[in-house]
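With one protein chain withheld, the remaining protein chains of the complex are depicted in position.
A, B and C are the chain letters, set down in written order, and residue numbers restart from 1 in every chain.
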Amino acid sequence: MSEPAPDLRVKLGALELSNPVMVASGTFGYGPEYANLVDIDRLGALVVKGIRMQPTTGNSTPRAVEVASGMINAIGLPGPGVEGFIETYIPFLETHTVPVIVNIWGCTIEEYGEVAARLDQVDRVDALELNVSCPNIKQGSTMFGTHPEMVEQVVRHVRERTRKTIIPKLAPNVADVPRFAQICEGAGADAISLINSVPAMAIDIETRRPMLANTTGGLTGPAIHPIAVKQVWEAAGAVSIPVIGMGGIVSAKEAIEFMIAGATAVAVGTANFSDPTVSLDVIDGIAEYLSRHGMRSVNELIGSIDLRKG
Amino acid sequence: MSEPAPDLRVKLGALELSNPVMVASGTFGYGPEYANLVDIDRLGALVVKGIRMQPTTGNSTPRAVEVASGMINAIGLPGPGVEGFIETYIPFLETHTVPVIVNIWGCTIEEYGEVAARLDQVDRVDALELNVSCPNIKQGSTMFGTHPEMVEQVVRHVRERTRKTIIPKLAPNVADVPRFAQICEGAGADAISLINSVPAMAIDIETRRPMLANTTGGLTGPAIHPIAVKQVWEAAGAVSIPVIGMGGIVSAKEAIEFMIAGATAVAVGTANFSDPTVSLDVIDGIAEYLSRHGMRSVNELIGSIDLRKG
Amino acid sequence: MKTDLSKRAMRAERAVVTRHELLYGEYRVLQMHVPAVARAVQPGQFVHLEIPGLDDAILRRPFSVFKADDAMLSVLYKPVGKGTRAMTSIRVDDEISLIGPLGHGFPTSHDVAKPVLVAGGYGMAALYLVACALKSSGTIFMGGRSAGDILCVDEFEAIDWDVRIATEDGSRGTRGFVTVALDEYVAGLPDAREVEYFACGPNAMLKAVCDRALANDQKAWLSVDRHMGCGVGACLVCVQRIRDPESRNGDWHWERVCSEGPVFESREIVWDDDE
Partner (left out) sequence: MKTDLSKRAMRAERAVVTRHELLYGEYRVLQMHVPAVARAVQPGQFVHLEIPGLDDAILRRPFSVFKADDAMLSVLYKPVGKGTRAMTSIRVDDEISLIGPLGHGFPTSHDVAKPVLVAGGYGMAALYLVACALKSSGTIFMGGRSAGDILCVDEFEAIDWDVRIATEDGSRGTRGFVTVALDEYVAGLPDAREVEYFACGPNAMLKAVCDRALANDQKAWLSVDRHMGCGVGACLVCVQRIRDPESRNGDWHWERVCSEGPVFESREIVWDDDE
């Protein structure tokens, strides 16, 4: 007699996911790119590449460079703009059932609001992730997401323009992640996600030129996982809204670490490039772990860290 | 006819080093530990483990865990205290010629000053590195080194208590490294060093307990190198005092990257554990690079980054 | 040309290595049993390989398909960097994760009066399926630093192609760049406009072919090499500047080398300043 399969369902605000494993923005295109290799409807949610109001070109090449246990990218948020996105990708997404989260950004606070208001009218969009933390987009010399007031205003403004679930995505290069998490909660966020890529740089020592056309970029992949676990743990301890953990997931192990630290859901990023079906393996691995540990619901795993002193 | 060997000498304030390659604090003990394996007098400088006024116990075990391309440590700055250091290690160091930099810390601003004043009387000590950025020592919920005012006060206070070269060591988990660099320069620092380990965490998913007794620790090794290169490049661009680059050096390549980005000297940390003579290889590798590129002095390499757009 | 054919055929497979050996100079051939992919390959397409034992490197590497039949697919490579050096340790019977076939390859089904292939490095392998697929045979110009860089001559001669070789050190064929031999050849033709180029090799070679195609009013299909992340169009790492078809003032947009490319017609490409 086999045990019933564990319950993997989790909630992000009003949005219920069939399982906690999403794919991270910018690493899975808009859906069709991987649809021939992956049964995308098995995913907890699909987070599409960052979208702003206008079509955007992005950075020059080289846009990425491989480093120890990771890569640095400076794509520069190219995209078709919100209307282009709706026109080109919503018809495809309508042939699928996976929850869709649109990652949005803007050059002004107002632009975030405009994009949110436009997507509020699109039924197929389930939630908005607010990217205030892309290392390749700046406000003065530092990014939007490192200024508490800016983050608060963006979240508040978007909150006024949409009833959909909103998920600010925090910057990792701040000293006090809990403070930013609390600001987002206070400003009306339904959940928060972290971490975005970590500002980084590589230089070709033979030419003495930066490896990226944009000079600097964002580090992702296994290298940043331990940094992400700490920030997710801190953030989850500081707020009562759900936290979505990401950074360096390559198997169920890292995803489970995030959930033990307090994440309600997780997102797989860079690992999609080397193994397109890794997210499905992560779902199966979490289910297997829950069964093995006698847990009937994934909610028993979330925040189950044992901090007793040895 | 062979070319003359390139000139590797660099200056940190009044202190001249025979070459730019140091070993990083906490990764090389106080000198004797590696002296049987490494000709320590060939090093540019030896930076000893962090010292405060009193003897200190440090954290419980486990104190370290290996992660992708790096390790997380939470040693907790155990040490013999300044008097114990002088008594136990100065006699050994007096039998060697390598410049000695003592990494110092305190629980209060005054303690930094006391340690500095005491070491000011010790001839064998050439410079002080001020550790305001150890992720395992906190001021409230965040570390000393993430508060601009605290950093400024520590540097100013130490400056008043010693004539030796002083080198504040910056925290990597801040959004605005250039600002901290400038604050240090303004407060009288002779040089700055960065990066310290990056706050991080790992969880054993089977026991659901943190891998470290201290729960969180600091990530070091190749994983953090691209983060360090960016911060060194930014810091070097913001100040006119020398910058010492460290984080993930495992060969001459990473050291040269730091120097191209603007570092006057570099320090090798975690890599000593896997290869005790790696710093000597880095020295040789830099010399070889300079010869191959027709540079007669290492000063031609420092800050030689080519930012022309492709 | 840009159908979604490749898209439909794309699969992730575990390929079993059936052969792995030095073929020419430092170049090795890696042959794998992977029928579902091998059968679907079009000339100029590539596969994205996960290289075992790549230590701390996390990305796949793209390789043009050299040969493909109903069961086997092979690629040709030279150990030059981290990935290709690690590849040399692959052994027969090892399993390798492979995604393919990927990208839009060369057009080969139309009538080409005078097909001219121009190849450097692994391009000599990448163009072999093109030569096989074209309705009539023609001339292939191969360029390299020295004799060891000239590959697959027998293969092309076996299918009746005229092989012209140029090496920079003169150790095989004409001395100098491949373009010298190419220019001579084209100058000797009654109507240069009959020539249609199919090129794969270093950027400088592609650009040289592009210049000639523009000057002589010829078509030139160029296979571009870009560092890749995903290989399937998701990450936007591999982009190439492409001229807006209607624009008269040099407007351009990015296209993905892995998806819209790697083959572009010479008039489409906007070259970077440093290319």
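Everything that follows uses one rule, which is that a residue touches a chain if its C-beta (ideal position, glycine included) is under 8 Å from a C-beta of that chain, and two chains touch if they have at least 3 such contacts.
Since this is a predicted model, take the numbers as computed values, not measurements.
Colleague: Quick check: which displayed chains does the absent chain contact?
Modeller: Contacts of the unshown chain, counting the full complex: A, B, C.
Colleague: Out of C:55, C:93, C:169 or C:183, which residue would touch the omitted chain in the full complex?
Modeller: Touches the omitted chain: C:55.
Colleague: Which one touches the absent chain: B:36, B:121 or B:240?
Modeller: B:36
Colleague: Applying the definition given at the start, please give the residues of chain A touching the unseen chain.
Modeller: These residues touch the chain not displayed: 68-69, 222, 309-310.
Colleague: If the hidden chain were put back, which residues of chain B would touch it?
Modeller: Chain B touches the missing chain through residues 26-29, 33-34, 36-37, 49, 57-58, 60-66, 68-71, 73, 75, 78, 221-222, 270-277.
Colleague: In the complete complex, which positions of chain C touch the hidden chain?
Modeller: So the residues of chain C touching the unseen chain are 53, 55-56.
In this section, only the chains that are shown with their structure count from here on.
Colleague: Is the way these chains touch best called a line, a ring, a star, complete, or other?
Modeller: complete
Colleague: Which chain pair has the highest count of C-beta pairs that touch?
Modeller: A-B
Colleague: Find the chain most remote from chain C, comparing centres computed as mean CA coordinates.
Modeller: The most remote chain is B.
Colleague: Express in whole angstrom the distance between the two chain centres, defined as the mean CA positions of chain A and chain B.
Modeller: Each chain reduced to its C-alpha mean, chain A and chain B end up 34 Å apart.
Colleague: Mind pulling the chain C residues that touch 2 or more other chains?
Modeller: 56, 272
Colleague: Would you give the residues of chain A that are in contact with at least 2 other chains, written as numbers and ranges?
Modeller: Each of 60, 68-70, 222 in chain A touches at least two other chains.
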